[in-house]
Structures are given as structure tokens and as C-alpha cells.
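To keep things clear, I will list the structure first and then write my remarks on it.
Yeah, one chain of the complex is gone here, protein chain that is, but the others are all in their spots.
First chain written, first letter: the chains are A and B, and each begins at residue 1.
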Amino acid sequence: MTRQLKILEHTLASLLRRKAKNLSLLVVYAFTIATLGSVLFLTHALKTEASDSLAAAPELVVQRLAAGRNELIPVAYAERIRALPGVEKVTPRVWGYYYDALVKANFTLMGTAGEAEQIELLEGHLPSNPDECAVGSGVAAIFGAEIGDRLVLIDSHEQNRLYKISGLFSTASSLLTNDLILLPETTLREFFAIDEQRATDLAVEIYNQREVKTLAKKIRFHLPDTRPITRSEILHTYTTIFNWRSGMMLAVTLAALIAFCILAWDKATGISSEEKREIGILKALGWETADVLAIKFWEGLAISLTAFLLGIVAAWLHVFVLGAPALVPILKGWSVIFPDFPLTARVDLLQLLTLAFLTIVPYLACTLIPAWKTAVTDPEQVMRN
Amino acid sequence: MLIKAEKLCKIYNRHQPDEMNAVNDVSLEIERNEVVAITGPSGSGKTSLLSLLGCMSRPTSGRVQLAGRTVSQLPESFLAAIRREHFGFIFQHFNLIREISVIENVLLPLVPTGIPMSQMKLRGDKVLAQLALGDKAKVKANRLSGGEQQRVAIARALIAEPQVIIADEPTAHLDSRLATELLDILTVLHEAGKTILIATHDPYVYEHPLISRVLSMSDGTLRGAVRS
Partner (left out) sequence: MIRSRLFLGLIGCGVLLCFALLSYGQLQDPDLHGKRQLVKLLGLTDLALFSEARYTRHPSQADLFSAFQDYPAAFEHFPSGSLIAPAPVGLNRWISIHDPNERLP
């Protein structure tokens, strides 16, 4: 114990000799970890957010496909699905997209049948009159609107329509409701000019969870032009959305990682003649190969562990306190309105350990291996060279 | 008998075009508390012989006995312990680690041992005081003069209280005043019971009354005693 502590003391003394070099290495290393960590934290938090809240999504959504595209579904299909044993309830839903040329943003317009229940995350109330609407915070922000203000939308007959904002979704829900404009269903049908016989899709509730797949098959069998989407498929979509393959962000950080690897490799493997001489001196003074390697181990660990801890803490603060300002522009893409969402700081421990393993171990290896090659030779030979 | 060498051979770069026979069939015996000088032109194999005797390298053939125990074939970790416990080395170029302090340099041999730091410090202070370096303990090694560096190197060789001091061309970089100082220190060490081995081609050293035996080397072989 004292022995290792003394070796560590010597290591730190020798690290401090090259302050500028080691400090700059530490900064670059920590920065790489912070970037990688931020991506991992953000995507994992989004994934958790999706799977946590979308667990309450409809068990089955039935769309109609025509010529490979989504089409409006006949409301009559709802009756046929309801007749299948095991189906609890079928709700035709009306929703669609609306592009506002003035603010150059897309919104999602959704019809409500006038649910009586009070929504916790809604300030005000759901639209109860034909000319009322409830909007997400992104919509309110882009129009600078508040409860009681009027929203002007242009319907499919190029007519200006005025809707009074009766409810505003809180920012806590903006990951789900940011671009949402809720209108009474009849109003929305008029707005989009969708007749009573058609709906956007059907939400199906089922008594027994285990029958979802069977029922989906039955629906496909009886209504071959439909496409049922189960809740597990929705959740699966979101677990795959932000996975490691998800391109750009990781590709960008990968470039940083590779650049760092080159730097680390260069720094660690290129054992200088000065370092070789030192190893020779230590061996001549009665240090064993294992002791020399212990120095190199502590040296590698001191740098990589410090950088890892610094990087992780920085990533955490960046994502969960500052709201990932460095990553949001990449995430945002061409979205005009982007949710200002508070994230729950959920971190995947396994992911973190993988990151630790992938950054600390290679660094240790490339400090240890070249030193080991020098340390196993006779001290006399090391000093002669 | 403290050190006994039998038919020592050391060949570098064996079976390669630049093969070199550095030490060739050398046998010698060194008694306790003896002061032996090995002379010879540079490249005659003095340093190679010293490093074989000091367990810094292993002979290609032959063997080295230390206090009756064959040490030349021991595994590396044992050799390291033997170097630490029995030998103190004073190198030609001092071989200090430049950017760390004098005391840190001196204590280096004791770092990979179980000796607590407080005791190490006491021993270090004592050795530095003996060599009149007490006030330089915190100074970085590269800030010292040549003579001071030499004394730090001696202090480092003495810190583990070895029986044998091995010095390789100790006066090569010193003027005559510092060489006298060094020989005075070695005389004190000899009086304290240390065995001393010196490789040198400086007549000032090997003609000094301290030296009890002078061996001459050329082309890797021992040409016998010049003076004893």
C-alpha cells in the first residue's frame, strides 16, 4: 500500500514536470469525453422520455394505405373492427399537418371530441366551443400568443379562420405537445374539408394486452388495405431512433474521437529517449519491471480517469443543466419550432461503463505497452542506448 | 569472498552482423572491503564487466556469485532486489532525473520498498547532511553544479546502505579539485567498510593510495593485476 502510494507520488511528480503538455492532453481528452458523453446522455434521456410517456399511447393505430401512401380511413371500418372479439373501443381520430407561411413552420392539428377530464399539464381548458383551440408552448411562443388571444389559420378553402386560445400546454409537456394545435373535431373537419365518413386513423383499445398481435393480424385479414401499428412498434421506433447508428452526431464525434486517438497514440507510444533513459535509471537503482509498469499505469490512469470524470461531469451539466446548447442545433435540423424541453436526468449506467471502458482502457494500453518493451530489457542496455 | 566471477562472457547482438564480444572469459574474486580499480582504454569492456558484477545485465555464459550465492541466473525481479539491497551505482553521467528535486532523486531506490515515507525522509536527510547537501534538498537536480550533481549521485548510491559501491568513470566530468573531493568521500566509505569497484582510465584515480588493486582490461579480457 505505502509502496504503491510512493510510486504514485513519484508518478505525479514526473507528470508535473511536463505541466503544459499533460494539461493540454487532459483538456483535449476531457473534451472528447464530454462530447461523446453529451450525445449519449441526450439520446438516452430522449429515449427514456419517449418510452416512459408513450407507454400510454393507443394499443393499436389503424391506418389505411393506398398506393403505398397514407390515406384517410373510412369511419365504417371502425364498426368492423369493433365487431372483432377482444376489441374494447375504436376511436376515429382526425389530425393532420398545417404549414404556416407567415412563420414558416409546420404544426400538427389535432381534433378532440371534447374530453371532460381536466388535463394536468394544460393551463386553461380544452376547446369546448367550435372557435376555441388549445396550443402547445412552441406555437404560443412563435405567435407570441397567450390564453385569450386569437390564432389566425388559413383553412383548405383559403379562408382566414380565427380561434380563441382557451388552453396552453405547459413547457413540461413540450416534448409531446410543442407544435400541437387542438381544435374540436367538427371544427377540424371543416378546416381540412374532411367529410364525416372519413378519419385520419383509428385508435383501437383492446381488453387483453396479449391479443394485440392477433388482433392486428385479424384486422389485416379482414381489411387488407389497412396497416395496424401496435404500441410496441411505436416504442420500438423510438428505441431505434436514437441508437448508435443514428448518423450525424456520432459521425461528428467519431471524427473527434479518431483525432484524439491519433494524438493519444502519438503521445503514449512515442516513448522518448528521455523516458527510456529514466526507465533505465530506475531499473539500475533496483526498480523491478513491475514497478516501472506501475508508474506508467498510474500515469495513464491519472490522465484518463481525471479526464473521464471531468468529461462526464461537464457532459451532465451541458445536457441536463444547460439543455445541450451545443447539440440542439444539430438535433434541430430544419425545424422552425423546436421544443425547449426539460429533460429528466436519466443515465444508462451500462452505457457510461462502456464509455469508460472504451476510453480509459485503450489509453492505458497505449501507455503501458511501449513502456513494457523498454522495461523488460536489461538496465545496462537501456543506459547504453 | 564477496564477489566471485567465473569465466564471464558477454556478447551483444548475438548472431547478428554487428555481434560484439564485450567481455571474454573473465574470472576474478573481490574480497570484502577491497577497493578495486579496473583500467583500460574506452571500449575495452570495463562498463560491461561492472554491469555484469553489479547484476545490471546477465552474462551470456559463466556466472557471478555474491557472498557465495550464484546470482547471475536469477530472474529479473530478484536481480532488481539484489541491485537495490547490495549495490550502489555511481554513473559516468550522474544519471539524475533532471526536473525533480535532490531529495526525490536520492530517495528513488527506496520508492518501490515497504519503507514508510517518514523513515525514508530521515535517511535521506542524513545522507544529504553527510555529503554537505543538506541545504539543497528541495532544489531541482538540473540547477546544481557538476560537483553537487556528483554528490547527489553518491547520496543516491548510499541511500539503501549497500555493501558494494560501483563507480563507472566517476571523475570523467570532474576537475582535479572535485576528483580529490570524490576520492576523499570514497576513502570515508572504505573506512566505513564498503567494498568499492571503480572503472577508470584516469591515473589520478588508479594511482591513489586508496586503491588496493588495479586490474587492466583490453578487448574484453583481463590482462591481470597492474598493481596490488
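Here is the rule we use: contacts are C-beta pairs under 8 Å (C-beta built on N, C-alpha and C of every residue); 3 or more make two chains touch, one makes a residue touch a chain.
All figures in this text were calculated on a predicted structure; none of them were measured in a lab.
Trainee: With touch defined as in the header, list the contact partners of the absent chain among those displayed.
Mentor: Its contacts among the visible chains are A.
Trainee: Check the options A:58, A:127, A:184 or A:300 and report the residue that touches the missing chain.
Mentor: A:58
Trainee: Looking at A:154, A:336 or A:368, which residue reaches the missing chain?
Mentor: A:336
Trainee: Consider the whole complex, including the chain that is not shown, and state which of A:28, A:75, A:145 or A:203 touches that chain.
Mentor: A:203
Trainee: Hey, which chain A residues sit against the chain that's not shown?
Mentor: Considering the whole complex, chain A reaches the absent chain at 5-6, 8-9, 12-13, 16, 46, 49-50, 52-58, 61, 63, 65, 68-70, 91, 93, 97, 105-108, 110, 112, 115, 117, 119-122, 136, 138, 169, 172-180, 182, 201, 203, 213-214, 216-218, 220-221, 224, 227-230, 232-234, 236-238, 240-243, 245-249, 302, 305-306, 309-310, 312-313, 316, 320, 330-339, 344-347, 349, 352.
In this section, only the chains that are shown with their structure count from here on.
Trainee: Please compute the C-alpha centroid of chain A, do the same for chain B, then give the distance between them in whole Å.
Mentor: That gives a centre separation of 64 Å.
Trainee: Touching chain A in the complex: which residues of chain B?
Mentor: Listed in rising order, the residues of chain B that touch chain A are 47-48, 51, 56-58, 76-77, 80-85, 89, 91, 95, 97, 99-100, 104, 108-109, 111-117, 120, 156, 160.
Trainee: Within the complex, which stretch of chain A touches chain B?
Mentor: My answer: residues 2-3, 5-7, 9-10, 13-14, 17, 277-278, 281-291, 294, 376, 378-381, 383-384.
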